[in-house]
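Note that one protein chain is taken out, while the other chains of the complex remain in position.
Then we have subunit A:
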Amino acid sequence: MPDPLPASPPPASPSRSASAAAPRDGAPLLALEGIAKGFPGVQALSGVHLELRAGEVHAVVGENGAGKSTLMKLLAGIHQKDAGEIRIDGRPVEIDGPRTAQELGISIIHQEFSLMPDLTIAENIYIGREPRTGFGLLVDDRRLNRLAADLFARLGIELDPRTPVGDLLVAQQQVVEIAKALSFDARILIMDEPTAALTESETANLFRLIRDLRDAGTGVIYISHRLGELKEISDRITVLRDGEYVDTLATADAELPHVISLMVGRHLTTEPRPARGAAAGPVVLEVRGLGTKGLLDDVGFELREGEILGFAGLVGAGRTETARILCGADRADRGTILLRGRQVRIKSPADAARLRIGYLSEDRKRFGLMLDQDVGFNILASSLGDHANALGLVKDAPARRTAERYAASLNIRTTSLKREVRTLSGGNQQKVILARWLARDCDVLIFDEPTRGIDVGAKEEIYALLDRLAGEGKSIIMISSELPEVLRMADRVVVMCEGRVTGVLDAAEADQRTVMDYATRSGAHGGIAT
């Protein structure tokens, strides 16, 4: 599929990269055509098209799950495509592993750093390919440090290569990551959310480096949730949605609201939410000024009885961090939490459980289930103490009856409560954890991505359960990255961006456009005019 839009300005200067092979006339540096990739149960990408020119910064945007990360993993050789063609300098290539990607001049800078803090900068950059001495048995440290120093000189970086990476600031580590990527003579540099951990001035420095690279002929693919900064750094923007190619725009012509509407797409026909009547019960939970260094800033909201309060936002907006504070898994630096008007201190999950706040993690296997144990054991994990006598011995019959009651009430499908919980489906595992909190008599329930990894039919069942629980007077916080799900279920929607609450919307005024608008209101670059 040809590029539907006129070209952006040509590269500012010819490549001075030593390794740049002469491209065929007119062929872009990198071209992707009809790329498809499926995982069991999900079609992550289909028919994706992308073209990267030498000396261009090309932004790739899309909602959570739009397929950006999968696409980058294909280029990095971490996954292999199912269909489609990748061409470099007009020549088709097969990227069958990370090493091949490296040899083709593709370098990726991941969202999570892959540096080893106890090694020096130079050791990190040349790890696995250190210059050797002493019959190849020893590392030639002097040559190693000189290589790194030369590289830094070329890139205009002022860091001592002998410094341990652990001593560096986050922004400096980022620079080291970039230097490492470029040390492979990379001609194609992929950056995934590079500014996520940076301050404004650090971001400005990073942008300067990126522009230098661009002007030297490197092609940069730039993935970011911060739409505001794309104006500043990118030449073109490609939008992905639900694993499909939507459009490519020249940044100069692109209006951000238009980009957002391309990301969100047409309104999905959401099922009308069953009316729960006037859900305006009294305030059960009130959070004020919650803050954690570098993660959350002045987070505040109210949760009412019998209400489902949706939490929307992009990955890293601070929703899970907020939830983990409310359930005692993490501690906040600042802020107050009021439960039914009384200030409470939640110092541990045990405190939260005593206050009858239950948390269902987005990562069930890691933070929820005891996979080796049976279903009954998992249901009773939080309420076993209620079934013990003064000696600490568990009264088995009443405990079993409790487990059976909640297994039945939530319709957990298992042949027996003695089955290992690992053998249950995702939906039923989710219900086991829900049963655990109901058995503990929790009335504030925090669901973090309640339908992640659950098939469609089971999703409907979870939705029905959420509705039922709210109808029974439970107060529910529902964090979800699936916007249609939030819009369908929530009575009100709290939107977060970069650790702050940027908006609280009533169900009536919340639609995909509005929520996405609030979710991308990055503090560092100001709000987006609509």
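Quick note on the criterion: a residue touches a chain if its C-beta (ideal position, glycine included) is under 8 Å from a C-beta of that chain, and two chains touch if they have at least 3 such contacts; residues count from 1.
Everything below uses one rule, namely that contacts and distances are computed from a predicted model.
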Hidden chain of the complex, named as in its UniProt record, picked from "Monosaccharide ABC transporter membrane protein, CUT2 family", "ATP synthase subunit a", "Diguanylate cyclase" or "Fe-S cluster assembly protein SufD": "Monosaccharide ABC transporter membrane protein, CUT2 family"
Residue of A:124, A:414 or A:451 touching the missing chain in the full complex: A:414
Interface residues of subunit A (partner: the chain not displayed): 327, 329, 348-350, 352-354, 359, 361, 366-374, 377, 381-382, 384-385, 388, 391-394, 396, 404-405, 407-409, 411-420, 436, 440, 467-468, 471-472
